[in-house]
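What follows is one structure encoded as structure tokens, with my remarks underneath.
Partial complex: the chains shown occupy the same locations as in the complete assembly.
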Amino acid sequence: MLYIVNKKGEVLKDCVERLTSHDVILLIEDAVLAAVKTSPSSVISTLASDISVYALRSDMKARGLDAQRCYERIQYVDYAGFVELVENNKPVRSCF
Amino acid sequence: MNLIGTLPLVLDVKTLFFIINKGLQGNVCGQEFLDIILMAAAFDQKVVVLFEGDGVNALLKNQQPECLNLKNMMPVLDTLPVYDINDVIVEKESMEVYGLTENELAIKAAVVSRSDIKKRLRSADHLFGF
Amino acid sequence: MKISIQINASPYQHQAADTAWHFIQAALEAGHEVYRVFFYHDGIFNACRDSRPPGDERDIVKRWSALQSEKGVDLVVCVSSAQRRGLLEKSVAKKVGGYIHAVADGFRIAGLGLLMESVIESDRHLTFGA
């Protein structure tokens, strides 16, 4: 199951609390801020290792965030990769 | 302009989950979301309505949005069985967050644990939120 | 793969319409079919014919119109969302011979039935919201 999340606060937290084994989460729009390692609101560090975490590269770039400041476990996708995640996972939950 | 569109005569039956994780009062989004749920039932789809997170408060008795000239959504929730929407579930953990017990709910809904809900969600074709 | 898209947020105020547009471009490039884009809630403002952003900025409404004329993607604006919010007015529509003067080129007006059809016919349904 794929979760597409666009905000880093309660929306992300509610989503993370419901993730289970082999789920996939994609951070888009302002949610990419949660990828930053130092952010205290980042619940990314609490996720089990069998959950895949992606972030949309163009939203990172637009906000001046580079991968060096972010959790190592995060994988980066462009829009083509976003489409592939949607293709490879079912169902899709949009969290906004 | 065609307001209805041309629909195929026979449509598939899909399992559609409608997730209410926000209150239904204060703005029109919840109300318009319920319209989608009723439309899904009219199309004879397999409809599941799930209340979780802050959305469990939408099931509280004695909501009085009329005091702010806002529309009360409870009559619509009451109508769900009329549309053959009977698969209404509430997340147990979210009820605990707000200290709610089953007899405080205004409509009939099955209290289900987060992990059991997740198993059901995985079998869905599409998930809707608002 | 057939993909159904729903847009719930107004343009400019939220990134949703931008994200959806970029996603759709990528999906089409990958050879997928975008069955329909359905504009709901404040999403209907994506169809405002009179929208005039400053000249040095992207024009979201025009971009949607181009998506329809160049790629043939079906753009549908929910009639009840639009009437509530003032994009459409029946008496005006009658006078000017239809809603065509309120919504931009390439959009058509319809009810929730077309959202449901889109969802049922598609392998995936994605909602972009505020």
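Think of it as A, B and C in the order they're written, each chain with its own count starting at 1.
Please note the rule applied: a residue touches a chain if its C-beta (ideal position, glycine included) is under 8 Å from a C-beta of that chain, and two chains touch if they have at least 3 such contacts.
As the structure is a prediction and not an experimental result, all values here were calculated from the model.
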Full complex expressed as chain labels with copy numbers, beyond the one copy shown: A x2, B x2, C x2
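One rule holds in what follows: only the chains that are shown with their structure count from here on.
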Higher-contact pair (C-beta pairs counted), B-C versus A-B: B-C
Interchain centroid distance [CA atoms averaged], subunit B/subunit C, Å: 25
Subunit B residues counted as touching two or more neighbouring chains: 126, 129
Subunit C: positions in contact with at least two other chains: 8, 124-125, 127, 129
Touching residues (chain side subunit C, partner subunit A) in the complex: 1, 3, 8, 15-16, 19, 22-23, 25-27, 29-30, 32, 123-130
Subunit B-touching residues of subunit C, taken from the complex the two chains share: 8, 40-41, 76, 79-81, 84, 98-100, 108-117, 119-121, 124-125, 127, 129
List of subunit A residues in touch with subunit B within their complex: 1, 14, 17-18, 20, 90-96
